[in-house]
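The structure under discussion is supplied below as structure tokens; questions concerning it will follow.
Omission of a single protein chain aside, the complex is shown with its protein chains in their original locations.
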Amino acid sequence: MAATKRYQRSDEPIWWSLFSAGGVCVAMLIPALIVLLVFGPWLGLLSAEALSYQRMSALLYHPLGVLFIGAVIILPLFHAMHRIHHGLHDLQWAHSSLAKWLCYGSAVLLSLLALGLWLLGVFV
Amino acid sequence: MSRKPYQPSMPANWWLKHPAYRFYMLREATVLPLLFFIGSLLYGLYCLSQGEASWLGWLNWMQQPWVMALNALALLASLFHAFTFFRLFPQVMPLRLGGRTLPASWMVAGQWLGVLLVFLALWWLLGGYHGSN
Amino acid sequence: MRQLKTDILIVGGGGAGLRSAIAAAEADPTLKVTLLSKVYPMRSHTVAAEGGAAAVTLQHDSLTAHFEDTVAGSDWLAEQGVVDFFVKQAYQELVQLEHWGCPWSRQASGQVQVRRFGGMKTERTWFAADKTGFHILHTLFQTSLKYPSIQRLDEYFLLDLLVHEQSIVGALAIDIASGELLRIQAGSVILATGGAGRVFQFNTNGGIVTGDGMALAYRHGVALRDMEFVQYHPTGLPGSGILITEACRGEGGILLNKDGYRYLQDYGLGPETPLGQPQNKTMELGPRDKLSQAFWHEQQQGRTIQHPQGDVVHLDLRHLGERYLLERLPFICELAKAYVNVDPVRAPIPIRPAVHYTMGGILTDAHCATSIQGLYAVGECASVGLHGANRLGSNSLSELLVFGKVAGEQAATHCNQVRISDSVLQELANKAAEPIQRLRQGDGTEQWADLRQQLAHTMEQGCGIYRDEQGLSASLQVIADLKSRYQQLKVGDTSLAFNTELLHALELGFSLDVAEAMCQAALLRKESRGAHQRRDADYTKRNDQHYLQHSLACYQAGQAPRIDWQAVDTSIMPPAARLYGGAAKPEAASNTEKTK
Partner (left out) sequence: MKQPDSIPSDKQHLSMTVQRYRPEQDDAPVWQSYQVPYDDSTSVLDALHWIKEQQDSSLAYRWSCRMAICGSCGVMVDGTPKLGCKTFLRDYPKGLKVAALANFPIEKDLIVDMNQFLHHLTALKPYLIGQPSSASEPNRQSPEQVKRYQQFANCINCGLCYSACPQFGLNPEFLGPAAIALAHRYNLDSRDQGKAERQPALNSKNGVWSCTFVGFCSTVCPKGVDPAAAINQGKIVSTMDGVIQWFSPKQLDTTPQEPTS
């Protein structure tokens, strides 16, 4: 069995780690966030004042707000784009590395956008 | 030659052919409504950075029926995702306590408890108490 | 016809074949070792062994004790020099398997655990839950992947041996996938083709256990020794014959007749042992032949239980408790649930005796060599002389390892250099190909399935747990008849690729020869010994004066075999009564003294 095949280490660990972390966030945080943000006012769980501009910018532009951005936007983005990337392969629509670039590239760009908007809020 | 192996190929719609595959695809598809919700958040983030009027506009936008409907879908999707994800966790990371593996059902229950706690914490953080006074 | 040249050809990918392949590869890595098997190695029937493998392990045990148990178990028909060698090697072989990764069950201290087994004085059976054979086979198979010199021919079927002037020169095989013939030239050949239990109707054996290697060696003039000794396992499932391991009784399971009575105490195996305290060599832990015979008597007296698939008795494990059962006997629980719809935690398992093991086989010397230069045989297909008239459970898995190693090393050192011209070899191969060509063109009327069914039926009838002259003669007659009908076989499937009908037809041909040797030897052994029990008035007792001898069935084309007799090596422990249960105690003690 003298197979002298060379194995190339896959770069998946990076994407998979982000995907998994994102998966945890989506499972743990997103349901609560949707319930509160979307249905909170409507269900009377939150007062109008709770979501006021002042409170929200105070909360979000707090230095720890970046964690929030990471947990509910950036990681879920990578989670989603990872699944889309594999889904395209599953559907036999795209096998190329182009699909991979597009998927993870857009996750990166949107993440940068989120960070940028946050920085904008914090410093401007 | 008597050998002529027949090479099967995966039909394009293979994922419709078995309940297990449909379940899998549904799980993968949970990210589509999720993306919409993430988009909503990004939009909110943008609006917040643009000042109060714009933020109020976003809050209004979020209460549009079609936005709410799509986000309701995102909620269902995230719950379904959580359901599948929590079940996988004990498989991927079996926890051992004193030489015994923790029963999977405990770990699943623990995670749902986590969801509940997160909800309460977030509610508190967002000012849920305001509503109660 | 494709051609291949190799140094050592091993036929059979079971425990015996794999162990010898590894031994040969280790003995001389420059030799080309070819492992040929009609099924992928891990499908070999070794995979089904459940209970365990024996070797003296505990402090208070001794080689002498294992020796005595084996010889007494064999009803003094074992070759004592061989047994002596075997008990000394067994431990190292099991350790070797441990070093190769076999997941033996362990004690809390991390040491290997041993369990009780029928006919053994002391706990000395190593086990891997109740899938010992499975783990042994997979460990061997996986280990064999390490050796670059071992080349496998998976799903190749051995058609014949190529023998030139009493020396082996190779073999002819068929590539099952394509139907092509393959001529293999080899310096030595090891047959490790397993037993022949499938010639009987109710058996614990897999479909591949059809006696192929036995028949081929036999046709080439190697004698089949002690073929009349066929072991019935007392606990097979009704219908399928699927084995419920002896380990169930080792763990404390009990056998009950229809009155819920532990009937074994009526057959010299008592006194009754308290529930949950099994005792070696007593009651349920008596030897297999005695237990199967006891069933037969109960059945005669109407004390067995009616089951849709025939008469049964009950194997009760309920008192062991769910947790213990799932830990120690998980596979048994799985099998009982699937095949008889019984959960052993809640209900007793219906069981009946089923043919399990062929003690006899290809005659070899203590080094696994046959009378053909360069041809070796090992494992269940061989008769190296370990089991005599009755094999003790858990001795045969150890046998595969101990003698597999011997065979591999012998084959490596005696890889013979017979010079043979290509044309002579081709001539031999062409001749060997004739039967299959005939079958392929056969235009008869007989169906393989019918003949096989009738063979299995007549063996069960005439050559079962109890035999007599009339029954055996009748079976021989039927077999002779089947053999002539075999000449009229029609193989409906004319394709080349995976023609399994053709293979079944070939197997049937082998089975017929083996069955005939069994019946003929049984007919001429006019005594009762071990697994061979005669009902004829004069033959119900062991008769050392005339029959302390091996039978040798010698092939005679066109007629039943000639039976020769061969002296038995009893140099270490002289024949004595074979006693179990309470009766064995003083006797066993004095035996030990004698031989120590």
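Letters A, B and C mark the chains as written, and numbering starts fresh at 1 in each.
Operating definition for what follows: contacts are C-beta pairs under 8 Å (C-beta built on N, C-alpha and C of every residue); 3 or more make two chains touch, one makes a residue touch a chain.
Being a predicted model, the structure only gives us computed values, none of them experimental.
Participant: The chain left out here touches which displayed chains?
Facilitator: Touch partners of the hidden chain, whole complex considered, are A, B, C.
Participant: Hey, which of C:Leu63, C:Ala177 or C:Ala480 is the one touching the hidden chain?
Facilitator: C:Ala177
Participant: Of the residues C:Tyr261, C:Trp296, C:Tyr339 or C:Trp565, which one touches the chain left out of the display?
Facilitator: C:Tyr339
Participant: Write down which of C:Tyr156, C:Phe229 or C:Trp448 is the residue touching the left-out chain.
Facilitator: Result: among the candidates, C:Trp448 touches the missing chain.
Participant: Mind pulling the chain B residues that touch the left-out chain?
Facilitator: Listed in rising order, the touching residues are 2-8, 10, 14-15, 17-18, 20-21, 24, 28, 88, 91-94, 99.
Participant: Take the complete complex as the reference. Which residues in chain A touch the chain that isn't displayed?
Facilitator: Touching the chain left out of view, chain A contributes residues 1-10, 12-13, 16-17, 86, 89-90, 92.
Participant: Which parts of chain C face the unshown chain closely enough to count as touching?
Facilitator: Listed in rising order, the touching residues are 39-40, 42-45, 47-48, 92, 94-95, 98-101, 103-112, 131, 134-135, 138, 142-143, 145-146, 154, 177, 206-208, 239-240, 242-243, 308-309, 331, 334-335, 338-341, 447-449, 491-493, 495-501.
Note that only the chains that are shown with their structure count from here on.
Participant: When the C-alpha atoms of chain A and chain C are each averaged to a single point, how far apart are the two points in Å?
Facilitator: Whole-Å distance between the two chain centres: 63.
Participant: If you average the CA atoms of chain B and of chain C, how far apart do the two points sit, in angstrom?
Facilitator: That gives a centre separation of 58 Å.
Participant: Using mean CA coordinates as chain centres, what's the chain A-chain B distance in Å?
Facilitator: 11
Participant: Would you tell me which residues of chain B are touching chain C in their complex?
Facilitator: Interface residues on the chain B side: 1-4.
Participant: Mind listing the chain A positions that touch chain B in their complex?
Facilitator: So the residues of chain A in touch with chain B come to 23-24, 26-42, 44-47, 49-51, 53, 55-57, 59-60, 69, 72-73, 76-77, 79-80, 83-84, 86-87, 90-92, 110, 113-114, 117-118, 120-121, 124.
Participant: Once bound in the complex, which stretches of chain C touch chain B?
Facilitator: 177-180, 495-497
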